[in-house]
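Heads up, this is only part of the complex; the chains shown haven't been moved.
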Amino acid sequence: MTDAAVNAAEYAVEVAAVDKTFDTRSGTVTALEGIHLTVAPGEFVSLIGPSGCGKSTLMRLVADLDEPTSGAIRVFGKTAKQARLDQEYGIAFQQAGLLPWRTVAGNIALPLELHGVASAARRDRVAELLDMVGLSDFADRFPDQLSGGMQQRVAIARSLAERPRLLLMDEPFGALDEMTREKMQAELVRISGETGAAVVFVTHSIPEAVFLSDRVVVMSPRPGRVAQVVDMRLGADVSGGARASRDDALREERSFFEMVTAVREALHGAPVAGARGVETR
Amino acid sequence: ADNESRPGEGGSGERELTPVKLQLQWLPQGQFAGYFAAQDQGFFEDEGLEVEIIPSGGDIVPQDALANGDVDYAIAWVPKVLGSIEQGANLTDIAQIFQKSGTLQMSWADSGIESVADFEGKKIGSWGFGNEWEIFAAMAAEGLDSTSVSIVTQDFNMNAFLQHDIDAAQAMTYNEYAQVLETVNPDTGELYQPEDFNVISYEDTEGAMLQDAIWADTERLESDEEYQDTTVRFLKAVIRGWVFAAANPEQASEITIAAGSGWGPSHELWMVNETNKLIWPSPDGIGIIDEAAWDKTVKGALSAVNETGAHLITEEPPSTAWSNEWIQKALDELKADEPDLDVTGADWSPIEVELQEGGN
Amino acid sequence: MSRGSRDRTATSRRRASAWLWGVIGILALVAVWEAYKAFGPADGVVIGGLRVLPRTTDLAMPHVWDMVTRMAEPVTRSPQALPLWLVIVLAALTTLGIAAAGWLVGLVVGIGLALGMQRWKLAEWGLLPWIVLSQTVPLIAFAPVVKSWGSRVEIGAFEWQDWMSVALIASYLAFFPIAIGALKGLQSPDRIHTELMQTYAAGYWSTLTKLRFPAAVPYLLPALRLGAANAVIGAVVAEVSTGLQGGIGRILIQFAGQASGDPAKAWGPIFGAIVLGLVAAGSVALLGQILKNYRRTEEAL
Amino acid sequence: MSAQATTTAVLAARPGASAVARSRREVVLRIVVPIAVGAIVLGVWQFLVSVVGVSDYLLPSPAAIVEEFVAYAPAIFQAMLITGTNALLGLIVGSLLGIALAALAARWRAIDLMAAPIVASLAVVPIVALAPVLNSMFGADSQFGRQAIAGLASFVPVFVNTLRGFRQTAPVHRDLMKAYAASGSQVLRTLTLPTARPFILTGIRIASSLAVISALVAEYFGGPRGGLGGLISTSAASSAYARAWAYVVASIALGLLFYLVTLALERLVQPHRAPKR
């Protein structure tokens, strides 16, 4: 944390030399080891890797839901804790995590309520968000009356409620079927474009990561490390960095399949050989 | 009369004993010493009976056990059984063991409650379970309505009274009264003394009612000759038991303890002694029902109304409700067999019992 | 292997701390009792005519040490008298035996009802409300009836004993949680599992033994534990009610009757009854240890 | 046919019937069947007494019980009022204490562990054991002893269920609250209490019938007269069994009333019920 700190403000997220170990009954588990990662403002970064490689752990460290064993994390130049207290990020998990006793509108209003937004302003913002995720007609429904995809959209609206500059999303589409998932991806692209927020996105799906991201961070299994960072070069204008227009047609494009293959290979560590894996936990 | 006709008389040991069940109205204690003594001394066996003495718990109503045919004889208070008879039970009082009422209403010496008339507006303790009718009858005789007092149910000890939760507590001479006298007075550090209390004895009031009596099944008495025979033999043994208890209170008290009473020796002895006081002297012979006392009991029962407006009885009990026939027969047979046996308690006198702290 | 032993030391350490805290909890209660007794007003705290805190006299609140030392003394001054604690233990054992019999009857009846209700929806609708309602009938109301009817039963060499009435009344309290728990348990298998059995063309009985009963275990165990505690409560109440000799219920009222002169004595059977209940419930917990493989999903419940 | 199939067959009844009709049929059956069962039992009972000739003294007939109920209606309602008040006060205070202590136990493990043996003891202690000492402690002349017993009986299920409820908050919800930097009281208000609510209500519902039965049984062991328990025993002691059963019927009705009121409370406090699990 010497001169990196000077420029820290430039980054939405800066993870420097982070290790994370857990003490469990059966000994110490190293979940993350020597993680370096930066996310620029407005950038869309996906984390992908085998189950248990530490994706969620990393996300939780950024959100200050847990603390690194060593190393430093800064969010918009602040400590992770300060960033949390300042509500610099919005967050969405794999389960929508809606409060079942609150209506859709009530769930979206929750963070606003907790932070003392006046009720009129709250109502307006909720209406705006409902419109954004296409659920205006469902404001008074309860979560259990919604499909999984709709619940997830509510969770996303909630995470956007306070116009955060950073969105943390831990497999938000994991529980959805593929068609709904594709729809949700398209919406996320639109929304993140509209709000200009940086996104850190955890997923298991290679096509999802490829479709959404500017960069895909591929992680290796325990102890979790960054195995490779793959820049997405997609679509008609393959100019590095800037995000190409992402629509459904992209999914059938050649460059899309190439990127899928690239991430696949990064994930498997090498060009794929025939595999008959006997899984061990 | 013809003892010889009974098989094996003379104690050979191989004769058939007639099984008999006797239902008590409470836990084993000195109140029932005569029955335990008869059992222990082999008086029942002498009469060719094998008697099972069944103690009662909180909710077993002895006269119902008898009416239901669960047992052959039951010990119960007359007013309670009068109620049951009116409800349809067909029972006969065949021996009035207790000649007097042993119920007291005790209050603190400074309470100003010296007679039933002073009950008005007071918190009056009673155990319920039918023990309250004497109170209501005595009050009725004083022109007091049952709603003019507030009745508080007493539990198994005298704490409510000792802590002034109730102004006047029900107590049996042979039990609860002693319990109080076995308690240390926190002010003096000594046991409470009789002077500390006012004691109203229902025996001295219009509410007095006959208590422990032996009841039998009326129908069987009328039609079942074997039962008649058994009844006489049973009563004979019982008489001998009570005579034994009168003559040997210490031994009777030990027998009772051995029979499962949980009281300590001093309390048990007190109880046997006080029970004896309720039985003896019996000028006509133990168990003979005094018609005047019976009528007084019936009168009291007719006059008593509880706080819900329920009557104990609304009409005179049938003539079958009591009979001196069997006890008289038993007394006569005993007189013939053992002319020396004192069945009137003419020579009996109570002993002095010193109570010990805690009743243990 | 080292993992296993480490697990074990960790669990035993946790268990030790739980015990320690439990003891501290009891000591705290004792301390509160004695402190209140020492500093509270003799006639308790009365607010608006209502005594909201108890009296502190020796009659109302004996010293804890008096209760304890009383246990070691003989029940009465009679030369043959046993120490109080021994009398209580013997009585508790009697009651335990009766409660166990009641529990077994409750088990059979409860499971039987649950099976019927699981099998036929109509039975569930028709019976369940009454089963719930049955528990609002005060035991004491029908205890004498049970005793009276029981004493009439005499089949061949078998003769109804009074303790059986008590056990039967105990079973009346015990069957309830068992029936409810077993019904819930028998209905608990996921659709995926019942359909799996259907694809195996498995009949009612094999579905019952291979699926429903094993799946019911996590529901059944707490129900059985509740049933055991209820059986003890029922046995004690029924002993008091029917006047059965020898059990804890009997000495409970007997010593309560002696509480004026000997207040500490009355507490003995109360503690006896509590320990008895805990032992009964604990024995069922032991059963849970044996069946632990059937409780692998219990965390999720 | 397998068990599952039979059950569904009963449910499905006629395959042609529409679901609406079926669910209406179910609602009707759920009411009619238990009433029918009750009616059959009463019928058999009455038959035993009046035709077969089991003595009315031994087993009062339903008709006799109804007769007594009518005759003593004012006393019965008075008694229900007394016992019901005791049960209600006990239920309210016991529930509040249960919730409060559960909140402390959920917050501090030490309190949970310290309370464990005491709560376990309370769960197994028979009322008959406690009633006499509570009467001595609080005075036999007031209803407080009975209320205390109803309170203790209510306390246990409410405490146990509430504690479980307080532990049900989903990790994802806790994370969410942390991410919102919510304060302790905010977490309690918006997450912990709503999560625990159904559990608390279940506890109260179980406690409701316990409170009634406990308040009633406590009357057997001293205190002011006039409640249902005292009158049941008094009537039974004078062999007025039909009257005793009339009071028993009243006590069942009181238990039912409490149960239904708590059930209604559940509906009221929790209009929207998430499907379980």
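Order as written gives the chain letters A, B, C and D; numbering starts at 1 within each chain.
Methods note: a contact is a pair of C-beta atoms (placed from the backbone, for glycine too) under 8 Å apart; a residue touches a chain by one contact, two chains touch by 3 or more.
It should be emphasised that the depicted structure is a prediction, and the values quoted were computed from it without experimental measurement.
Undergrad: Since each distinct chain appears just once in the view, could you give the copy count per chain for the complete assembly?
TA: Assembly composition recorded in this structure file: A x2, B x1, C x1, D x1.
Quick note on the criterion: only the chains that are shown with their structure count from here on.
Undergrad: Compared with chain B, which chain's mean CA position is the farthest off?
TA: Farthest chain from chain B, going by C-alpha centroids: A.
Undergrad: Which two chains meet at the most C-beta pairs?
TA: Summing C-beta contacts for every pairing gives the maximum at C-D.
Undergrad: Could you grab the centroid distance between chain A and chain C? Build each centroid from C-alpha atoms only and quote it in angstrom.
TA: About 53 Å separates the centre of chain A from that of chain C.
Undergrad: With centres defined as the mean C-alpha position, give me the chain B-chain D separation in Å.
TA: Distance between chain centres, rounded to whole Å: 41 Å.
Undergrad: Taking each chain's centre as its mean C-alpha position, how far apart are chain B and chain C in Å?
TA: 37
Undergrad: So which stretches of chain D touch two or more other chains?
TA: Residues 58, 132, 136, 139, 142, 220, 233, 236 of chain D each touch two or more of the other chains.
Undergrad: Residues of chain A that touch two or more other chains: which are they?
TA: Nothing qualifies.
Undergrad: Which residues, counting only chain D, touch chain B once they are in their complex?
TA: 55-58, 72, 75, 78, 131-132, 135-136, 139-142, 219-226, 230-231, 233-241, 243
Undergrad: Quick one: in the complex, what on chain B touches chain C?
TA: Listed in rising order, the residues are 27-28, 54-61, 64-65, 68-70, 155-159, 162-163, 179-180, 182-184, 186, 257, 260, 262-266, 356-360.
Undergrad: What does chain C use to touch chain D in their complex?
TA: Checking each residue of chain C against chain D gives 17-18, 21-22, 24-26, 28-29, 44, 49-52, 54-55, 59-61, 118-122, 125-130, 132-133, 135-141, 144-145, 148, 194-195, 197-198, 201-204, 207-208, 212, 229, 232-233, 236-237, 240, 249, 252-253, 256, 259, 263, 266-267, 269-270, 273-274, 276-278, 280-281.
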